[in-house]
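With one protein chain withheld, the remaining protein chains of the complex are depicted in position.
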Amino acid sequence: MVGAVGDKKDFPSETVINLPGVEKVMPLNKPYKLASRELKDTPTIVRIGGVPIGGQGLAVIAGPCAVESEEQLLATARAVKAAGAHLLRGGAYKPRTSPYSFQGLGEEGLKLLSLARKEVGLPVITEVVDTRDVELVAQHVDALQIGSRNMQNFALLKEAGASGKPIVLKRGLSATIEEWLLAAEYILTTGNSQVVLCERGIRTFEPSARFTLDLTAVAVVKENTHLPIIVDPSHTTGNWRWVLPMAKAVVAAGADGLMIEVHPDPARALSDGAQSLHPETFDRLMGEVAPVALAVGRSLVLRDKIMPSPCFQAESLAL
Amino acid sequence: MVGAVGDKKDFPSETVINLPGVEKVMPLNKPYKLASRELKDTPTIVRIGGVPIGGQGLAVIAGPCAVESEEQLLATARAVKAAGAHLLRGGAYKPRTSPYSFQGLGEEGLKLLSLARKEVGLPVITEVVDTRDVELVAQHVDALQIGSRNMQNFALLKEAGASGKPIVLKRGLSATIEEWLLAAEYILTTGNSQVVLCERGIRTFEPSARFTLDLTAVAVVKENTHLPIIVDPSHTTGNWRWVLPMAKAVVAAGADGLMIEVHPDPARALSDGAQSLHPETFDRLMGEVAPVALAVGRSLVLRDKIMPSPCFQAESLAL
Amino acid sequence: MVGAVGDKKDFPSETVINLPGVEKVMPLNKPYKLASRELKDTPTIVRIGGVPIGGQGLAVIAGPCAVESEEQLLATARAVKAAGAHLLRGGAYKPRTSPYSFQGLGEEGLKLLSLARKEVGLPVITEVVDTRDVELVAQHVDALQIGSRNMQNFALLKEAGASGKPIVLKRGLSATIEEWLLAAEYILTTGNSQVVLCERGIRTFEPSARFTLDLTAVAVVKENTHLPIIVDPSHTTGNWRWVLPMAKAVVAAGADGLMIEVHPDPARALSDGAQSLHPETFDRLMGEVAPVALAVGRSLVLRDKIMPSPCFQAESLAL
Partner (left out) sequence: MVGAVGDKKDFPSETVINLPGVEKVMPLNKPYKLASRELKDTPTIVRIGGVPIGGQGLAVIAGPCAVESEEQLLATARAVKAAGAHLLRGGAYKPRTSPYSFQGLGEEGLKLLSLARKEVGLPVITEVVDTRDVELVAQHVDALQIGSRNMQNFALLKEAGASGKPIVLKRGLSATIEEWLLAAEYILTTGNSQVVLCERGIRTFEPSARFTLDLTAVAVVKENTHLPIIVDPSHTTGNWRWVLPMAKAVVAAGADGLMIEVHPDPARALSDGAQSLHPETFDRLMGEVAPVALAVGRSLVLRDKIMPSPCFQAESLAL
């Protein structure tokens, strides 16, 4: 199957249908093409440092909001690995609402992430915020994250895509699902097919949580694209107490993984302390998420296999 | 413990603290008082026709959006009962956006609900939309529903509360959680403590689903009030295909029950056909929800017991 | 011209087109029919106690949020009349978010409004919140207001419409313009054509003002319906300092009038003090609005004439 993108009126349908080997020419209805299930109906499995995202196993990405020091990063990395996380996150370049907030360690943070990968053995993800930093960041980590505020920073999408690294693309805080998939399409058009979508809450009128988790997005995304989708309940809720129930809900809804903020001492975190889990709480979260994963035919033990339709039958449990 | 409501400056603290039997006088910080966990920290179990909501078991309310005919209602009632639902819903008075849409059968619908209860044996819930109808509706059903559009119809809240019937209070489509709990407070101040909160989606910019499910609200509500909370994924998503994954997410998030629209022939439903489940799909939903319930220490078999903190350990499952 | 409403597939187009006197049968595209410009293209002028709304003149409705006492109401009525207001507002039944807030004087408030009308000579508008109160309220005032929280209280819309009184229909705080016009349609289907729409802000994520003024709604409404539209900048902004600039913007945008909260002593108001204007500030507002009205071809002096297309030419002003 060959997908052609561009302006429909410029497409030589008549010529193409008569080429040898062409059986059918059909239009794609969605504005996104490469991301669409119309073009590719089997789930895409993205591999970050060998860890598959989008198969039967659930991928858990954990770590601090920001890399603060070697001690803080290594302690967190060891703790989240011990609890069963598969990937390490940590911000070196932090997009902060105020210019007076901690902006991240920059290149020093990248080096610490490289170190943590070597020391602890987890693949590493970090955010990139400037086209000029993409090359440097790509040298140090296994996957690039495009943050919510940059979801429609199209220059950055193209530059990050061109790096060839897997990209975790967070949804803009007021982006529709269609706009989000079109942002993914910007990356896919660079020839890079390794895109993981990450829902992280949208902006609404409700003030109790930091953002409103749009969990239905998981079902909508699964229906419309072959790309894997994970959810970040930490940024969504902004409150560590609500991360646990939401993590279970995320898995039950059918997402392919979780991104969770963990900090060895949340009260002293330089950013996002209120929503960061203490390592012990993260361990409890992994323990509580595991049976929910099983209940929907998934597992926290990663296996590199396309997920079948939910196979876990109610009948096999003693009600 | 005695809760006093009213204007704080009129409260004779000095006098009260010196009354015999008074150990402590403390202010309640939330604007809602009777609904607050500050006043009552144990979960309230509401009983509708003998069915407990808010205990360890999960309550499933199912049925058609609108009562259309005896045949339609009885067929649905039998099917949802067979699949394991505990309560029957059905609208006799339908608040419709357009005056040209089907407005419900009115009193005839109430009589059919009475009949269904007798024939099938499920307690019955229906919406009331006018203060003048409360008495009549209360004669025919086991619980009154206050719909989303009437959440701040304070005259109706007071009249419904005064009926003494259990009330299912749906969240207004743009109500904050605090406003919702204050609406519950209007009912509680009539002396009626039998209030079940029902999240049904909020209005946001995202167009793909009918409303945006605010699932974090379950965690926020559980933290702030002793009242039980259920979720209606049918109205929220507006699309039957997304009802299944969201129902599982709702249970994993810790809600006390589900309200699901079921119709024997969704394509011909007089209202909300797109979001109604065929009875076979509802049966599948119950089968898929059951293991998720177990995974979070709940059950679809109703037991009248306060839910302990989640006791289902990951360790007991072969990972 | 005859408008037929109901299900399109039941309409005997073939028969009707052949009736004597029928030249053309055409479908109405909007879901609202009686409210649509497709049915009636000339602006409707609603008369409240003789005051026209929807003509070239701008109608200003002013008064306290709630009727608190004879003294408060008469003082306000005299002040707003002296400043040029055409109608008096004041709430007797107040829909309040909390059951512990002042709920209005009820029937006593209605009597004070009757008294103010007689003493001061301004027609009077008040909100009705319960179908059972419509008859009583209609006896005391010149127009009924349906508040934002009751915009989709369809039983109330029908009962208020049936009273034959002019209705000021506030937009629901999260109602789309189409839903709002369908709510107006509920009133119009009772045979009551005297409906004034009132924009009062919508709920969004922005926290600085109480609600977000959707001023574009004035242009959208003018394009789609013949009904007059006024705007309430007091409830919208929730802050008296912002009422002045917004009142000028409302008039420049082409609205047919203003509803403004005025209180003789805002700091001691029993409700909405922060957004109420002191009478002196209201007087200044009228003085600042007047030249803006002239600049768009309108006037604060009411004349009962259909507004022509803006006739005030820039050329006639010395730039």
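The letters A, B and C name the chains in turn, as written, and every chain counts its residues from 1.
Keep this in mind: contacts are C-beta pairs under 8 Å (C-beta built on N, C-alpha and C of every residue); 3 or more make two chains touch, one makes a residue touch a chain.
In this text, all values refer to a predicted model and were calculated from it rather than measured experimentally.
A.B. asks: Quick one: say which of A:S69, A:T189 or A:S299 touches the chain that got left out.
C.D. replies: In the full complex, the listed residue that touches the missing chain is A:T189.
A.B. asks: May I ask which residue of C:V25, C:L74, C:A209 or C:A274 touches the chain that does not appear here?
C.D. replies: C:A209
A.B. asks: Which candidate, A:S69, A:S174 or A:S193, sits in contact with the chain we can't see?
C.D. replies: A:S174
A.B. asks: Which one touches the absent chain: B:R117, B:R203 or B:K248?
C.D. replies: Looking across B:R117, B:R203 or B:K248, the contact with the absent chain belongs to B:R203.
A.B. asks: Which residue numbers on chain B touch the omitted chain?
C.D. replies: 174, 203-205, 207
A.B. asks: Given the full complex, what residues of chain C touch the hidden partner chain?
C.D. replies: Residues in contact with the chain left out: 174, 176-178, 202, 204-209, 212-220, 222-223, 236-237, 241-242, 245-246, 248-254, 286-292, 294-296, 299-301, 310, 312-315, 317, 319.
A.B. asks: So that we can see where the missing chain sits, which residues of chain A does it touch?
C.D. replies: 5-7, 31-33, 95-100, 129-132, 149-150, 152-156, 173-174, 179, 182, 185-186, 189, 203
The rule is simple: only the chains that are shown with their structure count from here on.
A.B. asks: How far is the middle of chain B from the middle of chain C, if each middle is the mean of its Cα atoms, in Å?
C.D. replies: 35
A.B. asks: How far is the middle of chain A from the middle of chain B, if each middle is the mean of its Cα atoms, in Å?
C.D. replies: 34
A.B. asks: Would you mind listing the residues of chain C that make contact with two or more other chains?
C.D. replies: Only 174, 203 qualify.
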